[in-house]
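Just dropping this structure here.
All protein chains but one are shown at their positions in the complex.
Moving on, here comes chain A:
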């Protein structure tokens, strides 16, 4: 191969290096997007996040049998109420964390009414989105009573778990 051709192929190699692969672009974007939203979340919620640096999910705090015992005790003390654990999705950055995650909810309350109560516990704009997932997978039916929801989705430890999140951002 003559030198000119070699130089040419080096040049084209250099050129091609300047072209980012789709994956690289995605990674860059992802980075930028996350930096943005983390910064924004910090600015917006610094007063609300308070001292909670690392949050330990309720389920990770104590073993299942201890939780089950607590649930049955509290159900005996409050037979007309349902024990609900409301926690923030681990990847959520826009919405604040709740100060208190354990609720005893009147069983006749509808899910949509309960959602209003939870929303009022957060200092968020009315236009900010707040979505719930029950049992880790499903959107709770809003017309259902909390008792019905409990009946359908209660965990093995006899608590009902609801996770909340806003909507993801796209670039």
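Keep this in mind: a residue touches a chain if its C-beta (ideal position, glycine included) is under 8 Å from a C-beta of that chain, and two chains touch if they have at least 3 such contacts; residues count from 1.
Operating definition for what follows: contacts and distances are computed from a predicted model.
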{"item": "Options \"Cysteine protease\", \"DNA-directed RNA polymerases I and III subunit RPAC1\", \"RNA helicase\" or \"glutaminase\": UniProt name of the undisplayed chain", "value": "\"Cysteine protease\""}
{"item": "Hidden-chain contact residue, picked from the options A:64, A:123 or A:169", "value": "A:169"}
{"item": "Touch residues of chain A, complete complex, unshown partner", "value": "25-26, 29-30, 32-33, 36-37, 40, 44, 61-62, 70, 73-74, 77-78, 81, 83, 89, 91, 100, 102-106, 108-117, 119, 125-133, 136-139, 141-143, 163, 165-171"}
